[in-house]
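The other protein chains are all here in position, but one chain of the complex has been omitted.
The first chain written gets the first letter, and so on, giving A, B and C; residue counts start at 1 in each chain.
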Amino acid sequence: MTSESLDAFVNNLETYGKIYGPVKTGESCSFQEISQSKEMALNYSRTMIPPKKFFLKLKERMFIFDERECEYEETLEDGKIVVFGIHPCDIYALKLMDKIYLDKNPDKYYQMRRENATLIGYSCHPDEYCFCQSQGTNYAVDGFDLFLHELKDKFLVRIGSEKGNKIASENSKFFMDVESSDIQEFREAEGKREKEFTLKLAINGLTDMLALSYESDVWKEYADKCFGCGSCNLVCPTCRCYDVVDNVNMDLKSGERQRMLNSCMLKKHGLVYGGKNFRPTRVERLRNRFNCKGSLREDMMNCVGCGRCTVYCPSKIDYVEVLRRVRGEL
Amino acid sequence: MAREIVVEHLARVEGHGGIEVTIEGEEVKDVKMRISEGPRFFEAIIKGVKYDKVPDVMRRICGICTASHSLASIRTIEKAFKVEVTPRTAMLRDLLIHGEVIESHSLHLFLLALPDYLGYPDALSMMDKHAKEVKAAFQLKKTGNMVHNALSGREVHGMNDRVGGFSTMPKEEDLLSIKKAMEDSKAAAEDAVSLFASLDIPDCTHSENILMALDPGDRFGYLGDHVLISDGKRKRVEEYRELTNEEVVKHSHAKHSSYRGSSFMVGALSRVTLCKERLYGTANELFREHAEKLNPRNSLNNNLAQAIELVHCIDRCLEDIDALFNNGIEKEELAKIEPRKSSAIGAVEAPRGILYHDYSFDENGCITQANVITPTAMNSANMEKDFGVAVGRLVSERKENLESTLELIARAYDPCISCSAHLINVKFV
Amino acid sequence: MMENVFLPKLAKIVKNEKMTAMEHFLRLQLLDKKTAEEFQYNLGQFIEISIMGVGEAPFSICSMQNQKYLLDLCIRSGGRVTSAILRLGEGSLVGVRGPYGNGFPLKEMEGSNLLLVAGGLGVAPLRSILQYSLKNRAKYRDITFFYGIRTYDTMLFRDEFNSLLAGGDESGCKFYLSYEDPKDEQCLLLEAEYSDRCMSGVVSKLFERTEISPKDTYAIICGPSIMYKFVGQELTKRDVPPERILISLERRMRCGIGKCGNCIIGDGSSIRYVCKDGPVFTYWDALHTKGMI
Partner (left out) sequence: MAKPKIGIYGLTGCGGDQLMILNLENELLDLLRNVEIVAFQEASSVQQDEEVDIAFVEGSVSTELDLERLKDVRKRSRMLIAIGDCAIGGCVQAMRNQEMTMKEKMEEVYGKGEEYFKVLEPYGLSKYVNVDLELQGCPIETTEIRQVFLSLLHGDTPEIKDYPVCVECKLNEYQCLLVDKGMPCLGPIIAAGCNARCPGLGIDCVGCRGPIMNETNAAEELHTLLEKGYDERYIENRLRFFGANFEGILKLSKMLREKTGGARGK
């Protein structure tokens, strides 16, 4: 596909739903609804809030209830959406979320939205906070419908699903066959990109290293710096803890159940009956966060190396630095 | 034999106050507006605070006229650092203060003053018989609050109005819904005028009242840099010390305001009287219709004046919103500020009357000295005068009646005690 | 239409009885017959109870599955949901989701001795096992029950346990009781009567009263979190293998099905969800999962 056809192609995606793309909002970026491709800042490095927000909403109503009628009624909205310009790390993160939210007790809200969404990946270049290469998530093999690799004046497009194939054939006028020169160009671009990564984290054996460092002083040291503000979790593409509240209406009989993203850095996260807290101080909470992120779930690490938690930590706690301290590298 | 009348607790005013009258025989010996509200010493605590956050502290002087304190504070700071704001900012400020007057006046007129006239302890218990009035009150109040919300970011202590402009422009849809709400509640405001004009207002306080109000320029309004006085003089706000003459009175541990030796009055009645020819539109018509009921010698007429202002404010908000739409509401950067060692005095017409803020800054823009004079503080001496007059006339009446009349007078002034606690007669009995 | 796992099913409170100052016995019946019939649970599993406008909380089912599809629970009040449950009269409706969690491996335990150790409210899930094992007495060898209470007033299922105490070995189970307040009069009376089965002290002291055969014994512990450590130590001292010691954990839970993440425990190499990987774990898990006990 040529660069010029991008605009027309994006317009055509409308049949697959509302189009969301990375848009510059002040100094940062955010996935927002767009009407034209030029509204997007496709050379963005990362959005503050990852695309998980489309599937596990930051805040959402789960259902309404009415005591008089004795009923619970689900409130689902299903609109089709296209997420355009998603990076490999975020694609991996969604794969991870899928493992949790689409397991044997699938989350209907998440599942419906996932089914209603079209994901169009977009190639990226690392900045000083990206360490997806170390996490092995810098190149998305699957988990998308289409993936656009930006070359000099064209895109190399990979098809990742049946839906992607359908989109491509419907838009075949924009697509040309891949020639060997394209492959050469792609190969060079990828090779160059691989070399652009400056931030590295050795992850082999990290899970055990974390286990061995459970009592390490590193936690206390960073906990002193930490605000316990939860920003790290909320911007993390793989963090998915949520909290639930019931709100009653004026009539005291009806209301809604709402859930919103939660954070394990907050004191309520470990609180149970009788005021007992399983993670009473920031030391336990910070340690828990790093252990959770650094653990494996079905062979996938819970961290995709997007760098968001480091960038958005008001106290500048550097994720990679902490783990290197844990490993004893620093 | 000396007799004492004490209205122990003045309810339905914002803050704590009481009235204390000592009568000897038929003669009024002493009248005191007793304020038990604790002082908060804003002028002292604000020292050393950098200008950018001064309004954030100072607007907390009062929960009701919070935007007035904000704007007085902001305008004073801008004067000190010679900051010019854009016409759009000026327009938004005009809208904000008119919104505040709507909120404050509707609260005061319907929820605080009206129950006195209709013989109820509060507006909520009027619900059964006077649902219309109570609903109108909440409708108007809400309309005013919508302005607060959209422009300053919150009903009380909004933060969006900053030194140098507004941090974020109000949303178009918010302005549209305010416009709709204003149009819908105009009738309620006009009804308020008829309602207060129809009330039987006692004239027990009838006496000389010196009036003061800010000169709003060509058209009736609440922002200005000069003070109009009923003796025909016009002064710069910088001369406020001569206009208020705050002094410490030995016997009362408190400051009293006076102008040329007498008490004076600020607020709605002063404004509409001194600027009557600048009223326009429906408010002007209503003023002329009820002109004879607005005798400034009877302070109780303040309520009717407030009702007329309600109508004015609604019209003005509508005008301002239209003008904003015509001129566009694109985002603007805050004006650049270069702090310097300087002093300035700024004033606005708060719903209850003139409000002065006076600051001095050091070269870093931190406060070295501050003085705030609130309308309730200025009015307190006049209130005491009115109490004296009324008690003198009604002294033969039964005590309860007298008490309720005193409360009626106090509330007609719409005293906001928490903001002025440090200035009025404080005496612990 | 796909099922929404978060949407509670309605159940009627058929019994809501005060047991102690803080605990209530609650019996629920699912309104929908089909749902009720399909509602098959393992002992040790829990359900999420919703009260409209208040919230949702997990509770262990405290009796074995029965033909009438009734769900028995024992609820300690104090929080939002638990206090609201207490207010509800018989006939009121609540929401139920579940059953969730893994439950106890009853099949695996067949042919072994059972040692059940309960502290306070921890008796709730263990009572269901006791019921089951007594009903299927032949499948198990010795059944021993240790119950630790603070005072007589806080003892749950008092009649049932009193009769076990009175019944001695005849009841099919060796029941031992410990109480923490040495001045509690009713407990002292009990001790006077059953001196070999009742004593003052914490529940782990009961180990002094009876022999535990390390071989062929499954121990199941449920109680306040510090109890696990002490009882676990006593058992390992007696050579009971850690993988045959089972514990049932409590954590903050918002979903019960491994989504909300509140109950996650462990370190990099052993992250677990208490709700879906548990709440029943082995003592071996506990020794190898940081922060579990």
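In this section, a contact is a pair of C-beta atoms (placed from the backbone, for glycine too) under 8 Å apart; a residue touches a chain by one contact, two chains touch by 3 or more.
What you see is a predicted model; the values in this text were computed from it and never measured.
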Query raised in the report: Which of the visible chains would the unseen chain be in contact with across the whole complex?
Result: A, B, C
Report summary line: Answer key for B:71, B:112 or B:192 versus the chain not shown reads B:112
Report summary line: Given B:45, B:176 or B:291, the correct residue touching the omitted chain is B:45
Report task. Could you tell which one of B:132, B:154, B:260 or B:297 touches the chain left off the display? Result -> B:154
Query - Touching the absent chain when the full complex is considered, from B:31, B:96, B:109 or B:134 - result: B:134
Report task. Quickly run down the residues of chain C that touch the omitted chain. Result -> 53-54, 80, 83-84, 87
**Report entry** Positions on chain A where the hidden chain makes contact
**Finding:** 25-28, 30, 48-49, 53, 58-59, 224-231, 234-235, 245, 247-250, 252, 260-261, 263, 266-268, 282, 311-316
Query raised in the report: Residues of chain B in contact with the chain that isn't shown?
Result: 9, 11-16, 36-45, 47-50, 53, 56-57, 60-64, 66, 107, 111-112, 115, 121-125, 127, 134-135, 138, 141-142, 145, 153-157, 159-160, 162, 167-168, 248, 250, 253-255, 407, 416, 418-419, 421-422, 426-428
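Keep in mind that, in the parts below, only the chains that are shown with their structure count from here on.
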Requested in this report: Find the geometric centre of each of chain B and chain C from their Cα atoms only, then give the gap between the two centres in Å, rounded to an integer.
Outcome: 65
Requested in this report: Would you mind listing the residues of chain A that make contact with two or more other chains?
Outcome: none
Query raised in the report: Among the residues of chain C, which are close enough to touch at least two other chains?
Result: none
Report summary line: The chain C residues in contact with chain A across the complex are 2-8, 10, 50, 52-56, 76, 78-79, 82, 93, 95, 225, 250-252, 254-255, 257-262, 264-271, 290-291
Query raised in the report: For the complex, which residues does chain A have touching chain C?
Result: 62-63, 65-67, 70-72, 74, 100-101, 103, 105-109, 111-112, 206-211, 214, 239-248, 252-253, 255, 257, 259, 262, 264, 268-274, 276, 278-279, 284, 288, 290-292, 294-297, 302
